[in-house]
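Excluded from the complex is one protein chain; the other protein chains are retained at their positions.
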């Protein structure tokens, strides 16, 4: 069995990207509950994100969403973030909130609307130049609600053409990351419903196009770690959107619904070379804190990823390989479970303290007074949300 | 094989209840697209609903939702509806949009919040007295998002107590109908997730408490017609919320996703005595027209129910029973399918004309100018939606 | 936080019932792989089951399946078991392997076949008298494959009548336990597909009729611990069939697919009064060891239940209740997770040694030579399986 001290250094440098929108209000189609202290501006979102990083050391990057996070001067925003100790990360486009996109954006039958959606991505690329972001992430919220509504095949062809145009606009050090999603907001078909579709498109685009795997975007029962292993094997795993789910795209805190699944995913990430200093995989959160406190929700999330990463690193790989080779089903399973069942929390607390971080980031945050401060300060204005 | 003429009279009197909110805007958590002509007031919703009835003869009742449809004078509203040729139907309560209800309403740990939710239902009962509505429908949007968040058992006990208090307030000719839902807006557990839970509660309440079956509120793969048969057998099927789904609670047009399922459901309704003049079952729509035209969407919906009812009535019951008795699997299946595959549309068109209705209600509506009129008239104000 | 020493005595007396058929061969419809050492007789199955108990102290009861375990003298079998240190437990009936039952048994349209199935249950009750078993467990493998094949309603009525006849035959200290299953071997509908149906039947039967909850018999996404809580609340949880699943009724080792789910289930068992000396709930395994070693597979299973029971007992109930009352979502969740993430394995090893059991039952078994002995001894004959 591997010991914690053997993996301690491997935990250094772990970087989880937090989404700016996790600090704003979110909800379901039925209601959005507002909360005291919610940011009104991008700067306040960044301040909250930086707070998560300050207490955990795990979240040095912040994803932005355009147009939710549009500012006049992204270079200034970049400096603002850096002053807070964080950097700006992935840029997320949005083609689902404009009336023109009711029936599609990059796949729309109307060339003018397609061009509008493409132009929006050009704008995002401009933002990337200013922020120094590497990745343009495209979540295609389009699809159809009724059989016959759209031409499934024609939409694919238009999508391929639109993506090509966007891809060709990228600089050499920029990447396009294409997210797939099983359903929602479209209910009959989505234009990129599965990893296979995303893979087929990014494989056609070129070597700087990758797949984004959102852990909540699969059919019930899907073995997600298999997809992780497959995409790493194919060299096309670009990024994760971490969250967890019991039913649909619930966007709960990563690791909350099925901790063992998160463990298996991270084990395959490590197994397939996706973890560590040479990895090109971005590890983002994409969550909604509808009813729970947002900053603590993010702290819990990055800690969950860290704890499960530690457990996954603890797997005795050579013993496991030996058991697998010998066909000892129960022993191989036991070796994996041994690591999962190991309680790493005390070791991680010590590890943090050695690095100048609070042993218990959650308690430290709650006692810091930050929450009380923002609740006092952030009076008036319009709380940030999905708009 | 049964012929259409044999069932023609059985189609008379079919009444589908349409929801006031189907005429307002709706959407997903990502966006709500507005549309020209959307009602701003309850009266305008009723006008649209009455239009659906005028063209189809199928929709003489309109469900209201409180507080979305709150007016000062419900007696006046009732007369307004009657003048339009429709009646007010089921009253739907709402305990999911007030900040107090973030963690529960009828199940909340705080007795004051529970009382507030109970009082809201008392208010609904008052409305029922004014509108002449028979049914109080309770959809319990409550539940929890994270394991541990709530005490599953304690919530059930509080729910039972709250329901008892509401039930006892009903007049002798009023009913309580309890809807169940697999998930959403809660993502870890819902307090009434399945028909079994709803049945256990309404069985405990008394003979005027029933289950509401929303066709979109089940786990993937659930055999809904079995539940219909079972609830009719137990004497506890109170009402339907019709819609259709491919994935979750998509709230698409009834019959759009799986016409054969709708056929099987209606067949079990008829088989179990739930159809016809003596039936106590309410047949409601509960749908969202997020991207399609709303009034035509409702027309399509009631026509779908009528067409499938006709097909289900066409099943040769005695031949079917004989094949079932003899164990001829393929013949029994074929007898059922014969009815499903029968094209009843021409017969229904003639049936309508005989009764002074347009042969093709959809075309008649589109050519009537009503849509153009409301788009011209309903300028300004706030379009109705889920608030 | 509760400590292990505070719960140590609560772990005493935990009894898990193992199924005789887990020691025989099993497989999928595609193949059954045989393994060396598989029992040929009921007595050999009992010897293997007793071995599991000897190494774990957790499995003092063995479920039998009729006719797979039919012997001429059940009184003698009972003494044989007792000499091995185990007792005979639940009696399981079988109405799915006789040609007569192709289209149904207790629900069949033919009264003669129904009576045959009822008589089989009478025979099982006779066995119970001889074995001293408390529970007659009925898993209804019946249903239909094609819409129209059977009369859903008529089958329910016949089922109710058949169950009544069987129930009335039970002695005062015997119970009827009705298992439900979502699908398989029937593919369109099963006659007892969900807990609601089982509950409706056993509630009608009387106070000695209960529901059996097989953890693998639910639709995707079903919240099983909710059903546990509900059935305990209704006083109708009779027994568990433990196993785990990723997709359908995979019958994998309990806790293997989703350890956190097993934890939540056991937490609700404890919360609802289903655990401990006064509980009337039977905790059985119902698993298939298709590709892994069978006796070690059973040892792993009972250990998984024990480990998760320990974790569930560790939950600080009063702190949890306080967090729930105060609406602190993240704290309540954290209190639950604290227990789940606690590594109880070393404490349990010490606990076992104090009680004269091997610290590591799995290693002790593997080193005991038992497996080598049965592989040497059990040559010739017909290996036991599902027939």
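Letters are used for the chains, namely A, B and C, taken in the order the chains are written, and counting of residues starts over at 1 for each.
Criterion: contacts are C-beta pairs under 8 Å (C-beta built on N, C-alpha and C of every residue); 3 or more make two chains touch, one makes a residue touch a chain.
Just so it is clear, the model here is predicted, and its values are computed rather than measured.
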{"item": "Residue of A:234, A:346 or A:376 touching the missing chain in the full complex", "value": "A:234"}
{"item": "Selected residue (touches chain absent from view) among B:67, B:259 or B:385", "value": "B:259"}
{"item": "Hidden-chain contact residue, picked from the options C:245, C:294 or C:352", "value": "C:245"}
{"item": "Which residue of A:34, A:196, A:276 or A:381 touches the chain not shown here", "value": "A:196"}
{"item": "Options B:29, B:134, B:217 or B:300, residue touching the unrepresented chain", "value": "B:300"}
{"item": "Listed residues B:192, B:211, B:284 or B:329, member touching the removed chain", "value": "B:329"}
{"item": "Residues in subunit B touching the chain absent from view", "value": "220-221, 223, 246-247, 256, 258-261, 291-293, 296-297, 300, 307, 329-330, 333-334, 337, 340-343, 345, 362"}
{"item": "Footprint left on subunit C by the chain that the document does not show", "value": "26-31, 33-34, 96-97, 99, 102-103, 141, 145-147, 182-185, 187-188, 220, 245-248, 250, 252-253, 256-257, 290-292, 386"}
{"item": "Residues in subunit A touching the chain absent from view", "value": "102-103, 109, 145-154, 156-157, 182-183, 188-189, 193-197, 199-200, 218-223, 225-227, 229-230, 232-234, 260, 264, 268, 271-272, 320-321, 323-325, 327, 329-330, 332-337"}
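Simple rule for what comes next: only the chains that are shown with their structure count from here on.
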{"item": "Shared interface numbering between subunit C and subunit A [over half = same, under half = different]", "value": "same"}
{"item": "Centroid spacing, where centroids are CA-atom means, of subunit A and subunit B in whole angstrom", "value": "38"}
{"item": "Where subunit A and subunit C are represented by their mean Cα positions, the distance between them in whole Å", "value": "40"}
{"item": "Multi-chain contact residues (two or more partners), subunit B", "value": "102-103, 145-147, 182-183, 188, 220"}
